[in-house]
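Left out: one protein chain. Kept in place: all the others.
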Amino acid sequence: MSEKAMNMNVETPKEPVNAMNFQLPKELQVKVKTRDVNVHYGEKQALFDINLDVPANHVVSLIGPSGCGKSTYLRCLNRMNDIIDIARVSGQIELDGVDIYDKNIDVVELRARVGMVFQKPNPFPKSIFDNVAYGPRIHGLADNKTELEEIVVTSLQKAGLFDEVKDRLKDSGTGLSGGQQQRLCIARAIATKPEVILMDEPASALDPIATAVIEELIDELRQNFTIIIVTHSMQQAARISQYTAFFHLGYLVEVGDTEQIFTNPVDRRTQDYITGRFG
Amino acid sequence: MTDILDHQIAERDKLANPRHDWASDNARRRIKRRYGRDRLLRIFGLGAVITALMLLAILIASLTYTGYVAFYTTKVKVEIFLDPQKIDRENPGKTKYRKMTKQAFNAYFPEVKNRKDKRNLSKILSSGAQYIVRDYVVSHPELIGQTVSLNLPLSDPFDQLQKGVIPRRIDAPGKNSGKNDGNGEKMLNPRFKSEKVLVWFDTLVARDMLSSPFSWELFVNADSRFPELAGLAGAFTGSLLALLVCFLISFPVGIAAAIYLEEFAPKNRFTDFVEVNINNLAAVPSVVFGLLALAVFINFFGLPRSVPLVGGMALALMTLPTIIVSTRAALKAVPPSIREAALGVGASRHEVVLHHVLPLAMPGILTGTIIGLAQALGETAPLLLIGMNAFIPSIENLGLMEPATALPTQIFAWGDSPERGFVSRTSAAILVLIGFLVMMNLVAIYLRQKFERKW
Partner (left out) sequence: MFGSLLIILLTLSVLGFYLGRQKAFVVAGGKRSQLHSRPLYHGLYVAALVGIPTLLLSLIWVFLQRPVIDALLLQSLDPKAITGLSIAELSLLKSEIKSVAQGAIFGDPKPIVIEAADRLNHWREIANWAMVATCIAIGLIVLIATRSKIARLFRARERVEHLLDLLMIAASVLAILTTFGIVVSLTIESLRFFDRIPFFEFIFGLNWEPQIPIREGQVTGGGAFGAIPVYVGTFLIALIAMLVAIPIGLMAAIYLSEYASRKMRAIVKPLLEILAGIPTVVYGFFAVLIVAPAMRNFGAMLGVEIAPNSALAAGAVMGIMLIPFISSFSDDAISAVPRSLREGAYGLGATKSETIIDVLLPAALPGIASGILLAVSRAIGETMIVVMAAGIIATLTFNPLAPVTTVTVQIVTLLIGDSEFDNPKTLAAFALGLTLFLLTLALNVFALRIVRKYREQYD
């Protein structure tokens, strides 16, 4: 994943390219707020002055050609970039008004509050039950076995997987089909009761039927979670998200209401991308 | 009715609003504990790394500490009159110089008259000193009849005394020998024959007759019963010859096998079997190769024991897997586009390999070969079994079919010797051996970095 981000080819465009500041409707609560975020991988700059507000209990999709920085941005939000030695993040990223890059912020707590689902399903080589129970266990979210079981069952139910696996919770998570594995990973992510779920192209490795199931699931999860999703597919963004942000060459080109972005984009580059002139 | 509904809504909210109170004391305590465990693992890991490095440091430091004294020899300057009446001018090498050397040395102590004392006195000088005089006369026959001044080595106990390795006195083995309170009874170190010899030795020191030049003997001499004269030249030659044989066999055979397996071999059970064999050979204990060499080369084919040819052949069989594996890796690293390009202009598959792939893979192959040879250089057990630990007091008669010793077996032999001087000799030999290994590895690293290509 990060390799992709590291290898991307970032050129500095000649004109100012970042989006005009888009205002969310006043009644919406801002869950994640980013101001002037820059990311460097070693010498290369991967993101340029990103400003973006994510409203609570909505789905925001990040779209753009590959290597545009959307995954890099996503990985800033739960500080997954910390794992990469050469990555350097500057600017301000706030979760509920608190700077998550502040010294006093604990990444472990942050990542529990901002969960993540990855491009390729990555269940641990453990049983289905242990996969889902792992987060609650390490964070101490259950006081006893019954509570833990309850959390596992609810999470699997919410991920729409419970009925398929209820008889084989002890089987290995790696034995499931690709779509089931990804839903297991979603169940694993929601079991820690996060507030925000980051999804990095969660359906890219899945077949159309499994993708449809996941998309439906995302729409349901919106009730309880704030979801930021990176996607390759514009149709998917249009189907599942309320807001869409378009990234290009490390710049956030345009943000807006999903419908507006897809029907009436302001920026020419967005238009070109959506109409398929590059991508 | 509303109650039930309320309850249901509350239930739903519990799930819908699954906020965990991260600020609660419980949660804080838990996170603290988790980080504590993390720190613990980190400390354990760092501790393990430091332990390993410390052990390496202790190993090197202790060998250097005991070994550095062997790089110089304590010598005494003695004036010797090369008496033309005692030396056969026609054949100076055949003359006995023992008496002449002893008398020249004892002449510095005219007060010593007693025969027993005289004998003890002359034992300060190395028993090998006479041969140094002999060699000097042989190479300078024109000086016969004159008085020359030669630096002759001291015998081992005095050499070690001057270097501060052994004490003059040791704790007497008595009732309180276990406690070292400094008041325990001291006795003369039994390595010295009498108190008198120490007085004579001090006289030599007082007269400023002793010097400590660099010990070329360590490098140019062959083995000797006297540690102050023992050198590595024989062992070095033996190792060189054995490595030469090892290289001449394992290099071409290893490359040929690797090319076949990597480029030409069909995927079938035979090649699978060959590969399994090679992998297993790499892990067979070295002593088993010694048994193989003993049973096949010496017992069956009747080759002589102790010779570098057999040693080199045994080492070659051990090095072969290393070379095959690294050659295959190097061949694999050459991109298929090169092969396709050459095939495209009409080269045969053999020409592709010989003209293009092999030259490009050569740096990698050489790196692997050098590392394999470095392993072979340090290998001891198989050489021991085929008897390549012969006592070689002269380097004149060394050849592929002559009895020989090698650096590691020499270290083993010296490490087993009782004389104190051999302890530092062994350490010094180890330092020399490690020096060679480091050099070989540096060459390998240099080759790898210089010719490494990123495709």
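Brief remarks follow.
Residue numbering begins at 1 within each chain, and the chains themselves are lettered A and B in the order written.
Keep this in mind: contacts are C-beta pairs under 8 Å (C-beta built on N, C-alpha and C of every residue); 3 or more make two chains touch, one makes a residue touch a chain.
As the structure is a computational prediction, the values presented were derived from the model and not from experiment.
Of the options B:308, B:321, B:368 or B:421, the residue whose C-beta touches the omitted chain is B:321.
For the chain missing from the display, the contacting residue among B:110, B:164, B:190 or B:302 is B:302, taking the whole complex into account.
One of B:129, B:245 or B:294 touches the chain omitted from the figure, and that residue is B:294. Only one residue from A:76, A:185, A:203 or A:261 touches the chain missing from this view: A:185.
Although one chain is not displayed, its contacts with chain A can still be listed: residues 1-2, 78, 80, 83, 85, 107-113, 115-116, 118, 120, 122-126, 134-135, 138-139, 185, 188-189, 192.
Residues of chain B in contact with the chain left out of this view: 34-35, 37-38, 40-42, 44-49, 51-53, 55-56, 58-59, 62-63, 66, 178, 252-254, 256-257, 259-261, 264-265, 271, 273-274, 277-281, 283-292, 294-296, 298-302, 305, 317, 320-321, 324, 348-350, 374-375, 377-381, 384-385, 387, 408-409, 411-412, 415-416, 423, 426-427, 430, 433-434, 437-438, 441.
The criterion applied here is as follows: only the chains that are shown with their structure count from here on.
For the pair chain A and chain B, the distance between mean C-alpha positions equals 58 Å. Those residues of chain A that touch chain B in the shared complex are 106, 108-109, 112-113, 138-141, 154, 158, 192-193, 195, 223-224. Touching chain A in their complex are the following residues of chain B: 15-20, 22, 26-27, 30-31, 34-35.
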